[in-house]
Structure formats: C-alpha cells, structure tokens
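Can you keep this structure in mind? I'll have questions shortly.
The other protein chains are all here in position, but one chain of the complex has been omitted.
Order as written gives the chain letters A, B and C; numbering starts at 1 within each chain.
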Amino acid sequence: MAQKNYSDANSALEGLLFDGMTIAAGGFGLCGIPENLIAAIRDSGVKDLTVYSNNAGVDEFGLGVLLQTKQVKKMVSSYVGENAEFMRQYLSGELELEFNPQGTLAERMRAGGAGIPGFYTKTGVGTLVAEGKEEKDFDGETYIMERGIVADLAIVKAWKSDEHGNLLYRKTARNFNPLAATCGKVTVAEVEEIVPLGSLNPDNIHTPSIYVQRFVQGEHEKRIEQRTIREA
Amino acid sequence: MAQKNYSDANSALEGLLFDGMTIAAGGFGLCGIPENLIAAIRDSGVKDLTVYSNNAGVDEFGLGVLLQTKQVKKMVSSYVGENAEFMRQYLSGELELEFNPQGTLAERMRAGGAGIPGFYTKTGVGTLVAEGKEEKDFDGETYIMERGIVADLAIVKAWKSDEHGNLLYRKTARNFNPLAATCGKVTVAEVEEIVPLGSLNPDNIHTPSIYVQRFVQGEHEKRIEQRTIREA
Amino acid sequence: MPWDRNQMAARAAQELEDGTYVNLGIGIPTLVSNYIPEGVDVTLQSENGMLGMGPFPTEDEIDADLINAGKQTITELDRTSYFNSADSFAMIRGGHIALSILGAMEVSETGDLANWMIPGRLVKGMGGAMDLVAGVKRVVIIMDHTNKAGETKLLKACTLPLTGKAVVDRVISNLGVFDIAEGGLKVVELADGVTMDEVREKTDATLVE
Partner (left out) sequence: MPWDRNQMAARAAQELEDGTYVNLGIGIPTLVSNYIPEGVDVTLQSENGMLGMGPFPTEDEIDADLINAGKQTITELDRTSYFNSADSFAMIRGGHIALSILGAMEVSETGDLANWMIPGRLVKGMGGAMDLVAGVKRVVIIMDHTNKAGETKLLKACTLPLTGKAVVDRVISNLGVFDIAEGGLKVVELADGVTMDEVREKTDATLVE
C-alpha cells in the first residue's frame, strides 16, 4: 500500500509548494479549517499564492495569517466580513479579490474535480458577478457560465482518516472540505485521528481515499467566532 | 410535522401519475430498484412515459415490466444489454431510446436537481452522443454541453428512512438513487425499514429529507442478475 | 407605532408554512425562529451544510464543529442531516427551499435586492445571498424602512451593486408589509398606528393599492 501518512504538516507539504501556485482550502469561517497546514505554508515562505477559500479566516487565525505575511496575491472568496486586514488589503489594492457567490464557489470546486470545465447557473445574473461571463438562455431564463476550478494543491481538514486515506468529517466542519479535496492536483488532509483500516463503515465515507494523496494527524485549536448560548 | 409516510406503494403514488409524464428512477441493473413503486405504476396503467434510468431491468423484472406493458414511450439509458424485449422494441422502432453515457446520465440528474441547466463534459466527444449538441473548447480541448434533467416524478429505493424522510442506502444499491431523488419535482422513496427520528447519525445521511416528499415501506425481492461465487 | 426588530421577526414568522424547508439569513431573520407559530413545523437550513438547525447551545453543549452560516454556535435536532457546501447549494439553487428570509440594504420596486457591498466603503461579500435569492422559491426581506441617515431603503431602482435582479417577493419593514407587484409595491398591511402618509413620505418606490 502506498504510504500516505506523514509525521507532521511540514513534511506533508514537502515538494508541493511553489511561488505563484493555486491552493484550494476547505473550511467555513474558522470551522473545519486546516490549521496545521496553513501554519506550515506560512512557515515555508511560499508567496504569490492564489487561494480558493470561502473565507480568509480572521486577522490572526486561519488563512488570515497568510494575508498578514502577504503571501497571498489573490483570494477567490464569497465573504470577507470578519477579517479587517483582508478588507484593508483589498480596499487599498494590495490584494486581488475575486468575489464568488458561496454556492458558485462550492460548485466550481466540485466541477473542477469532476472533469466539468464549465456549468450554467442563475446565481449572479444581473449583478457584478455576471460581468465578463458568458450568458445563455435555457427555457426562457438567463444563466451565466462559471468555470470549474482545478488547484495545484488542496488542503483540507477532516475528523478521521483510516490508514488508506478515507475521510470522515464532523457536523458543519464538513463544508467545503470534500469539494476542495476533489479539485486539487494533489490533496493533503490533516485529521484529528487516524483509525485502523476497516474501522470506518464503507457506506459512510465522506471523501474516498482516491482524493487523498497525503494525510497527517494534527492538533486543532478549533477557535470559535461567535460563541452564542441560551440559558440551560 | 408533514406526513410523508404512506401505507402502500399505490397510495404513495396517488395523484402523481399522468400520461406523458417523465419519471427518473434509481437502480443499477436490478440492484437498488424501486420494485414496489414500479409495480404500482404498472397497475395504474399510466402510459406514454419517458423514463430516465440507467438500465431497464430484465424482461420480467424491474422497469422491464413497464416495457412489456408498453407503458413506456421513451427510455433514456446507458445500457440495454440484459433486456431482450427492450432491445427488440428499440430495433423495431416501437420504443424511442436516447443513449446517455452512464456518467453523463448521473450528472444530468444531479445537475437538474441542483438548478444547473447545462454543463460541459468530454464524454462522448467525437461519437454519436455528440450529435446535435453544442460544442465548446476549454483550454484547447473540446467538450459538449449536456442538459440537466428535471422529472415530473422520481422513484427511488433506499435501505432506511427515518420518520422525516432522511434516507440511507446500502452498499452498491445506492447508485443512481440519490441523484434521481434530487431531480424529481416530487420524489417518492420506498424503503426496507422505517426507523425512529434520531436513530440515524446526522453525519451519515445520504439523502436529506428535503428531497423526499413521500415514502413507503415495501417488501423487496432483490433479484440477482449474475450470481458469481468463489470456493469457500 | 413602527415595529421593533422582534415584532418584524414575529410578523415574518407568519410567512412560514407547515412542513416546509426554510433558510433564515443573518441578523433579524435569525430572530424569526423564536416566533414560529404553534402547529407549524419547519425545518431550517443553514447554508454551511445543515438541515434541521436547532437552538443556540447551552454552555455545556457548545461545539466548535457546529455553527450556522452566521458562524454562531448552534445545536442539532433529531431530524438533522449534515452535507457539504456543494450539496447545500444544490438544494438552494435547485429550488428545494420554499422560503428564504433575508436582510437588505436596498430593495427596488421591481424586486431588485442589494445587500452585499457599498463600493469603496464596506465590502462584506455576498456569501450565500446571491445563491439564495436566485434559487429559493420565495424571498422575503426584513429590514428597517429607512437607513441610519433616515433615507428610504425602498427605491424605484437600487443604487448599490445588486445581489439579485427581480428576486424579492415581499418586504417586511418596521412600517408594514409590502409585496412586489405589477407596477410597484403593494401595501399588504401596516404596523399599528402607521399611516399611509408616513409610508409615502418614507418610500421612494411607487406604491400601488
């Protein structure tokens, strides 16, 4: 069996990083983000990155750290609301930002991973998002064409991996992770736990091992953005 | 909570059938087919059906029964190999048949359910399948456009449903079922077992209840086409 | 007297139909779940990948892996299912969600909606809003009738970049309920004590009876 299990995040990324590369990252806000791989990318010093990710973390956590170090040239995201440095770099022109509607970004990753170079959606018709995109009418309604994304590298965070790289996610920490996993030319997963072969139910695998070239177990801080509670 | 649970297949289809309608059906060969709903459609006498299904069963089982009763006007399928009556009706011109590559058919169902009216694929380029379809080049390669499918009714077979209509499938009986479920204007599921709310793990639901308008528990013969064994 | 946030949310809760699947946006729309009428069973979708969203957790129940689209900690129910973001927006884009209730910066009399950016000043991003308004069957907006500067948010035409064109079905403002109708905004009801004169004064959009 090919060895996919790496001892730490730095070695899991060894040989995969280069300036100007594209990276697809899983996560929604700070939920389900590949914390350890992001830190390893920061430490590597690789620059001029184009990053496909729904958000860019907050200022000092998540992908926000790569914005602070200015390793990111361009973000493709749907939301920047919780990240002051992101908004500042964008408004000042230091950072290129391509806004994608959240569902369009998710579908673009899925399409790229599925060998679909383009698809049509109603989302964004008549808005800034439609500018420069091909329009086409189907059954009397107008749609725009969006392109599939294939990234040089995908980094994802899962809950468990078996020794073959079959991944499980937990609750809403799933989000973009399975989609990013499919659209990377190489996909590296960080997980909370590595479990023996045969201990996962084959009916319930979220990301089949074919999409995972390397994985590494990591420590996860799992920071919470909005701690909202009700009285017990 | 809206009542989705019906006592038998006939009542589960009540008010949903009409001549000339389109039906998307799950199943691969005889594996994971909605046996009871197919029988109820046969009994209803509804005719001039257009059926989207990877196969059409065998002569006397699965969708084959609707071919024998001549209730089907048109099939959209990838394979007719195990069905002599199907092949006969097609070669004699009694039955209209649109061949779709298996992956294209699956993706067309998913696209229709996902609000995607068209997508591009390399599959079928330069073959009969490409005839009459729009071609487009992406990054120097030629692709053809395929359309999403939305059917008047989807019939699917699942293993378990909870009382809200969350579905689980078992092993390779999953196949086209989750996709058909998404592309029906109305979706009716037949299941082997109905389980109480809360007894399924929410991380492992295959078809969320939003896609299931009605469900019914049925008896399943589960006929096997190719019984192949090795020595113990 | 104009409605406050909770009264607007309570009025919006009357839009909910039994047995349906609903998406509630961030802000006031989130409050709607506090006012779901007795006997009405709705399943709430959270576009980050969940059907069957439960209430906020107690301190003990907090789980960093379980948040809603507003990044708030939440809980699950016995009907809950989780899925990935592409599957979540397949539901939304594919028209499987019956109703979405969202906030807005501006709404036009033809149902155009602007709620994601103010050029040069404020950029949050559209998140899932463009997908929701394009895909969900019925779109209801909850917003104050005027902005902080006292200017109307119900316009003949939006001035801000759009989230969607001709996508809004109904607006619930602090002054009343308004439908996008042939020729303009149709007044469906007014908050107690609010007069048509006040509405006219605070509305730029064409009002039709």
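By definition in this document, a contact is a pair of C-beta atoms (placed from the backbone, for glycine too) under 8 Å apart; a residue touches a chain by one contact, two chains touch by 3 or more.
All values reported here derive from a predicted model rather than from experimental measurement.
K.L.:
With touch defined as in the header, list the contact partners of the absent chain among those displayed.
P.N.:
Displayed chains contacted by the hidden chain, ordered by label: A, B.
K.L.:
Check the options B:K4, B:R147, B:K160 or B:R174 and report the residue that touches the missing chain.
P.N.:
B:R174
K.L.:
Touching the absent chain in the whole complex: find that residue among B:K74, B:K133 or B:R223.
P.N.:
Counting the whole complex, the residue in contact with the absent chain is B:R223.
K.L.:
In the whole complex, not just what's shown, which of B:T50, B:Q71 or B:T121 touches the removed chain?
P.N.:
Touching the chain that is not displayed is residue B:T121.
K.L.:
Write down which of A:G81, A:G113, A:G126 or A:G218 is the residue touching the left-out chain.
P.N.:
Result: among the candidates, A:G113 touches the missing chain.
K.L.:
Of the residues listed, B:K4, B:R110, B:R147 or B:R214, which one is in contact with the missing chain?
P.N.:
In the full complex, the listed residue that touches the missing chain is B:R110.
K.L.:
Tell me which stretches of subunit A touch the chain missing from the display.
P.N.:
So the residues of subunit A touching the unseen chain are 1-2, 110, 112-116, 162, 164, 166, 182, 197-198, 202-203, 205, 208-211.
K.L.:
Need a quick check: the contact residues on subunit B for the chain that isn't drawn.
P.N.:
28-32, 54, 77-82, 87, 90-91, 99, 101-107, 109-110, 121-129, 159, 169-179, 206, 222-232
Throughout what follows, only the chains that are shown with their structure count from here on.
K.L.:
When the contacting C-beta pairs are counted for B-C and for A-C, which pair yields the higher total?
P.N.:
A-C
K.L.:
Using mean CA coordinates as chain centres, what's the gap between subunit B and subunit C in Å?
P.N.:
35
K.L.:
How many angstrom lie between the CA centroids of subunit A and subunit C, rounded to a whole number?
P.N.:
Chain centres of subunit A and subunit C, defined by C-alpha means, are spaced 27 Å apart.
K.L.:
Find every residue in subunit C that makes contact with two or more other chains and list them.
P.N.:
Within subunit C, the residues that touch at least two other chains are 76, 82-83, 89-90, 92-93, 134-135.
K.L.:
Give the residues of subunit A that touch two or more other chains, as numbers and ranges in rising order.
P.N.:
107, 121-122, 169-171, 174, 206
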